[in-house]
Every structure is written in structure tokens, then in C-alpha cells.
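Here it is: the structure, laid out below.
Just one protein chain is left out here, and the rest sit where they should.
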Amino acid sequence: MEKEKLLEGELTPKDAKHLLYLMVLTRAFEENAEEMYALGKVHGTMHLSIGQEAIAAGASSAITRDDYLLNTHRGHGHFLAWGGDLNRMMAEFLGKENGYCRGRGGSMHIADIESNNLGANGIVGGNLPIAVGVGLSIKIRKTNQVVLTLFGDGAANEGAFHESLNMASIWNLPIIYLCENNLYAMSTPFDQAFKIEEISQRAVAYGIKGVTVDGNDVFAVHQAVREAAERARYGNGPTLIEAITYRWRGHSKSDRQAYRTREEVKEWMEKDPIPRFAKKIGVSDKEMEEIQERVKIDIQKAVEFAENSPEPDVSTILEGVYA
Amino acid sequence: MEKEKLLEGELTPKDAKHLLYLMVLTRAFEENAEEMYALGKVHGTMHLSIGQEAIAAGASSAITRDDYLLNTHRGHGHFLAWGGDLNRMMAEFLGKENGYCRGRGGSMHIADIESNNLGANGIVGGNLPIAVGVGLSIKIRKTNQVVLTLFGDGAANEGAFHESLNMASIWNLPIIYLCENNLYAMSTPFDQAFKIEEISQRAVAYGIKGVTVDGNDVFAVHQAVREAAERARYGNGPTLIEAITYRWRGHSKSDRQAYRTREEVKEWMEKDPIPRFAKKIGVSDKEMEEIQERVKIDIQKAVEFAENSPEPDVSTILEGVYA
Amino acid sequence: MRELTYKDALHEALDQIMAEDDRVFLLGEDIGVYGGAFGVTGDLQEKYGKDRVVDTPISEAAITGACVGAALTGMHPVGEIMFSDFVTLSMEQLVLQASRIRFMFGGKATVPMVLRLPGGSGTGASGQHSGSYESWFIHVPGLKVVMPSTPYDAKGLLLAAIEDPNPVMFFEHKLLYRTKGPVPEEMYTIPIGKSQVVREGKDLTIIATSVMVMRSLEAAQKLAEEGIEVEIIDPRTLNPLDMEPIIASIIKTGKALVVHEAVKTGGFGAEVAGRIVESEAFAYLDAPIRRLAGLDMPIPYNRNLEYHAVPQVENIVEESRKIVQGVY
Partner (left out) sequence: MRELTYKDALHEALDQIMAEDDRVFLLGEDIGVYGGAFGVTGDLQEKYGKDRVVDTPISEAAITGACVGAALTGMHPVGEIMFSDFVTLSMEQLVLQASRIRFMFGGKATVPMVLRLPGGSGTGASGQHSGSYESWFIHVPGLKVVMPSTPYDAKGLLLAAIEDPNPVMFFEHKLLYRTKGPVPEEMYTIPIGKSQVVREGKDLTIIATSVMVMRSLEAAQKLAEEGIEVEIIDPRTLNPLDMEPIIASIIKTGKALVVHEAVKTGGFGAEVAGRIVESEAFAYLDAPIRRLAGLDMPIPYNRNLEYHAVPQVENIVEESRKIVQGVY
């Protein structure tokens, strides 16, 4: 799927089914990651997007692979939806030489510049100023691309958010700001960090369009991103989209989750975006099982690929610091 | 006037006349500063607020000297209106040992901690994060004070603005954010840096009250600040006030002003806040002349004081780096 | 004496000073219910309430500025920057405000604040969550820079930092949080600006900071088996830096090795070398001063590369051996 224009018109049934596959794949990848973590096969931390898969599916399918992606620390789904190769992704996750970043980056920094995927970012809001530069570059080069920029609710309180949205607005940059509001920034509930109802209200401060959508609804996200992309490509500047969702797992590996109730989590688990989307696009239980099966095999193969991949050679340790 | 509560009720005629004096004094101070600069008596740069004097008069008179002030690089008027001593201010301007900052700070960093004047700031938006701490300190100490925080239109595009207003809003801090929108940030016209009509619209992003007033009208500023102070003292949090005004002089010493027309400047000079206020409060031409005369003498004395003040001794150069 | 972990020693310091001094309050991201990313604040919000253990939005510049403003008006704030890497977002408030306000205001203001900064590599957190930044701050007059390596020092230096009328950068190391050591129950301070000899020896002077003190001690044991006795000095405060014990030691040993985790170029080790050369110890040096430090690179994700990016026990052993045997 790399470099191929996935979708330019409405979602076809085939497209939709592929999106469903990607959502299932993302979840499986993360469940597997959890397991590997538990088995001590993974060093470091990771941020799981389980429960939030609809956003990546909806967003990536609304733009093309000639566009750009700026991803976050919770970005496995976006990476896969953009067309990331599962094997090399898994290899990166295990820190192997043939991972996307030669094992130097890991989950929090996975990138594939070749496919205009400009990388995940470990810094909350860290990709927002970068988005301005990508937008500016597009504008100067007149290439008609857009840049999809992801961030969480927590990032919307960094100064970088403000500077980025203001610059993008005054210069009409082709940026889609997609805020994944999963109601928590680590342990901080949304209403403890904001005095407003919706993050999209902040669009007012920049004179741009803001919209809040159901982040567990692939079509709603897709629609909002498609509209934003259209505005962007026609020189009408950035859009702030807020997609409401929920993270099922803890923030990272070491989270006791004392800041929320089991009931709340359970409630949201009932809003699982995967069966919801499957139902909406008329995928039967049997088809779903087939997808699950396919995913299982894909993951297994990827794990094998990654585990059999070589470790980086220590003699190459300094490679890549300078060009 | 230091440490004395200037005004708690409405402005009395006597208060008003004092404010007029302060406005005339500020202008004379700055015109004199210009001259001294031209004569080579001042080292470094300075930022003149000529044309903007109404804001300092209106704002400082709406709160007490038990409250706090956080000032900007263009803050001579606010310093005087807060009750700054003209002689020591002039001495600081000339870098003398008995200036407010022992000649170490100069115009851009003049402060008087003793009177809760927490200083001018050379960094655009630099005082905005500090305001949060002052507000928090008031809240923790339960002292019922407020903090008046000044900044320009340009500062409203720094990330610091965003972080500060958000924190102040979620914690209901007693902060009055007073934006002096003089339509330019150095050479950058307002509408080149903002895609909105009024900076006060940004209050929406924080769920707080925002208001735009005529910054050349002492009463309008006074009224807005008084209301904001009331909200703040009663635990109702911060307010964003935008006061529209205009700087008559260049940004700093070395500004050719190629970014604006003479006509525009002239137009605004006709909206001079000083005669406007004099007229409104019924000060006769004769009284006005008396004020001018008094100011002239005050300035002259201050210059003498400052010029006769000793230079800092080089042997004390390291003093004040650490406590 | 009772043993505590480094983390618990810090927690106890905060707890005790908060009970005693109501000017002290804490702020930072997820320091309340979550107890801090590394658990240092733990239950303190429960104990002292949300007004004194303040959970903030993710706004590092404003967190730092909030410390400055509170300090200027009489409070003694202790801010936590979740990972010291994020201090890159606080630099303006730290460098242009906190460190300079006092001087610029003619010595008439004080900014008694502490910023706690967990740093360092070794946890697989990769390029943006594993840095060591203390060296920048010794280059910022007006700031003090503290970096404890033991639970005992952690408690005593944190209490001293909170008492100090100046802004203090307090660097903690992630790998030290679980290390244990004796810690008195009562409150005590360790003076800021005092280096300490943590091991005596006659063959080589090692100046090490933070987690490298621990590694140097381990290396010293191995070296002792070979008959090499190294003296180890932990500056504990990087600025103001107490050179006296270092100079005295080098006069004795004639050899010096500085060990830190931060990248070598422009690091703290350079300043130490520069000062040794300027001191009377210069005349006693019978070997060049060596610096063993992090490679000039970001911290890699891969566990093995990460391990090799910063000094380990075996590197210290080898480097010490070379110096003592005059291989250089």
C-alpha cells in the first residue's frame, strides 16, 4: 500500500474492509506488544492505542500517500494505516537493525520518511511546530499536498499548540490538526486541564474552522478529515478536528490507573470501534473471523521476522548522528 | 503614593487629576528620555509608550498597591502610575547606583519588589508564566490580592500566552491579563499576525471573560480592570482585557517605520489620550498648564538627581548574582 | 541506620519540609493521584491537598514560570519536570527569568525555587527521554546545580535546595531511584557547594557524578583486586563547584579521571579539567586528565547500543587502568 493513493473518492466497500483489517491489525499488534513486554522481550516503554483505532483508519483513508503524516507517541495505528510494513515495524519495536529506524528509534520515534511518514514523536506537542514547516514547504513548493498532524488532548495545552495553529492560520497552511481527545493526558482528566467543553472551540482563537467528532466512528473521522483536506488543498488553511475517544489501557507500561474507575473503562469498552465499524459496513461474523485469522498469521510472521532480524552492530553506534 | 491605596471606589475628581498628572509626567519622562538618548547620555535601547498613557492611568487606578504588577518592556507609564519614584527611575535609566535596580537593569528591567511591582520584562510574553505563579501564591496564601499582567499584541502569539491563560483559567487564578494592543509588534501589523478581529476573542479558548476596550480612554480601561479585579478577588478567575491603542514613536531607538504611513500615525496622534482625558474630567487649559509646569520641574529635578548620582562601583560588579 | 531508597528519601524530604513550612508547595505533571512518573511525590497530594501538590496541565514553560512567580512572592515552590529532557521547554523562564531576575533587579528580589529533574539513560526510553542536561546549567550564573548520587545525599541536598534563596536545579537519575542506602529519619541538610570523597585511594582521582559514582565504586573494587587504589570524589553540587577536595586528591595521586553520563563535548568534565589545569594541582599531574563520558550522540533505543552509549563499570575499570599504567 506504500506510496499508493489509497482513496480519493468516497470509501468503497473494499476500502472499508481494508480499514477494518487495519484496525484489527493495530489491536493485535498492540496486544502482542503487551505480551512481549510482559515476557521481557521489549526494553523501554510503549503507549497503546487500543480502543482508539477508528481515528487512524478514518483519517489516513481521507488523504493520499503523497500527503504527509506527523504522528504521536501513541501512533501504532496511524503508522499501520499510513501503510507501514508490519515486519519492519515489529523489528523496530524489538530494536533490530532492519526496523524502520535501524532499532535506534523504537515505538516512540518510528518513521518512514520515504513514504512521507515524518515520524512519531515522544514529545507532547513536539510535532506541532514542525507541522508549520511542512505546511510552509508545501506552500512554497506549490505541491497541493496536506499534512495530517496528530496530537492528544494534553498536547493542546502546550505553548507549541498555540504558536503552531496561529502561524498556520495566518498563512493558510494546508494542515489538518487532528486532536485525539481520549479524555486523559496520562492521569489528568480532560476537565481538570481545560475550562472549556470542547477543544475544537479553540479554533475561534485562530479564526479557523473547528469541529468535534465521534472518534470511535471511522466514517465521522473520515468525513471530517476529508473536508479539512479539501479546505487545505484549496488554500483555505488549517482545520482543528477533535476526535473524542478513549484509551482502554494505562497510559504506558507502569500505570496503576488510580485516576479513573473500572466502570468508566468498561463503559467505553462497550463502545469498541471495531465491531461497530464491522457492523456498519456489513461485515459478517465469518468475514470478521477470517480477518482475525489473517491478522494472527501476519503478526506471527512479523514476530518471526523481527526475532530473526539482527541486532545493530555496536561498531555502527555513531552512525546517523550527522549526515 | 507608594504603598498607599490609591483608589478603591470610583474615581474622584482629585484622583482623576492625579491620573492626568501621571499621564503628562509619563509623556514628559519619555520625551526627555528621547532627548537624552539623542545627546548620547543613554546607553542601550528604550521603548516609548507615548500615545498609550491612558492604559497605565486607567489600570493602576483600578487596583491597590497591595496587589501586584507585572510590567513589559514598554512600561514607563505603568511604573510611574504604580507609584514609582521619578528620581530613582531616572537614575536607573541612566544606569546609576541609586536607581531602582542599582543601574543593573535599566528601562527594560525596572522593578520595585517592595511595592509589589515585580518588574518590567525584556522578553515578549516573559511575564505571562510568572503571572501564574503570582496568582497561585495569592491563592495559596489566601490574601485576596490580584495581579495585573501587561503584554502587547505581539506577546499574544507566544506559547507562553496560551499556557498561562489556560492554567489561570483552570485554577481560577486572580490574574488580570491586560493586552496593550497598539496594532503593531515591532514592524508587524496586527492583521498580519492574527486571523481574528480582536485578541479578546481568545478568551473563548480558556472559558474566561474577554473584553476589548478603547485603550485611549482612561475610564474605559479603568472600568474593565475594576471589573476584572472584582471577578478575580471573588474567586472567579482571570479576565483577558484588550485595550486598543497606538504607539506614536518607533518601536525602539532604531526604527525607520517603513511599515506604516505618516498619515496613520497622524490620525492616531489626533486621538491623543491626554487632552481627551483632561477634557472629560473638566480640567481647564490653565490647570493643564500648571500640571505641565509641575511636571517640567519634576523632570528637571529628577535629571539633576540622576546625573548627580554615583555610578556603580566596578568592585561590586558580582553583587546580586546570588542571594 | 535505617535504609531507604533514593526515591523514598526524596519523598521523605518533601514530606517533612511540607509539614513544617507552609511556603513549600509542589507542582508538576501527574504528581498527584499518579504520584509522579517515578513515584517520588507518591501520596503527598492525599496528605497535603490539591492546593499544595498541584497537578498541572502539560505546560512546562508555565510550570517553571509558576515557580518563578510564586518564589518572587514569598513561596518556596518545588517544581517537577517529568523527564529532564522537557526542561528544553523551560529554558526561557529558567535562564532569562529565574536566574537573572535577582541581578537585574539590583539584588532586591529572591527566587527560592527548586526544579526537580529526573534524567539519564538505561531504561529504554530512547532519544527524547534519556538525556543529561546538567552541563548547560553550570553555564548559567544565578542558578545552582545539584546532583545527588545516594539516598542520603538526595534527602539532605533536597532539603538544602528548598531552603536555598536561589533557584536550584536538582538532577535526579532514573536508575538511582531504587538504590538503597542509610538515611536518617530526622531532617538534615547537606551544604550545597561541598564535594565529598566517597572512597580513598592513592593511585588515581576519579571525579564522578550521579549514577557514575555508583559505577565508579564498583569499578574501584575490581581495580583494587588488581592492586589499583582509586580515590573517588562526588562533587554533588556542580555549581558552585567545590574544587578543594579534588585538588587535594590530585596533588596526592597525580592523576585524574572525570566520569559522567552526559555527552563528552561541552560537558561538566570539561569544566573540571579546565579548573584542575588552572589550579595548583596542575604542577602535580603526571598524566593527562581524562574524561570518560557519554558518546557524542543521542541515546539509542536498542538496549545494547544504549548500554554502550554511556560509561559502564568496565569502561571505568579500563580507563583507570590505562591512566595508572601510563598507557596515555
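We just call them A, B and C in the order they show up, numbering each chain from 1.
As a working rule, a contact is a pair of C-beta atoms (placed from the backbone, for glycine too) under 8 Å apart; a residue touches a chain by one contact, two chains touch by 3 or more.
The structure presented is a predicted model; accordingly, all values stated were derived computationally and were not measured.
For the omitted chain, the shown partners it touches in the full complex are A, B, C. Here the missing chain is touched by one residue of A:I55, A:A81 or A:V134, and it is A:V134. In the full complex, the hidden chain is touched by chain A at residues 68, 99-105, 109, 111-114, 118-119, 121-123, 126, 128-141, 159-160, 163-164, 166-167, 170-171, 319-323. For chain B, the residues touching the chain absent from view are 42-45, 95-96, 101, 103-106, 108-109, 121-126, 154-155, 157-159, 185-188, 192-194, 255-256, 258-259, 311-312, 314, 317-318, 321.
Contact residues of chain C toward the unshown chain are 85-86, 88-89, 91-92, 94-96, 99-100, 103-104, 126-128, 131, 135-139, 141-142, 239, 241, 262-263, 265-271, 273-274, 277-278, 282, 288-291, 295-298, 300-301.
Keep this in mind: only the chains that are shown with their structure count from here on.
Of all chains, the one whose Cα centroid sits at the greatest distance from that of chain C is B. If you average the CA atoms of chain B and of chain C, the two centres end up 40 Å from each other. One finds 36 Å separating the Cα centroids of chain A and chain C. The distance from the centre of chain A to the centre of chain B, with each centre set as the mean of the Cα atoms, comes to 46 Å. Residues of chain A found to touch two or more other chains are 157-159, 192-194. Among the residues of chain C, those touching two or more other chains are numbered 57, 59, 61-62.
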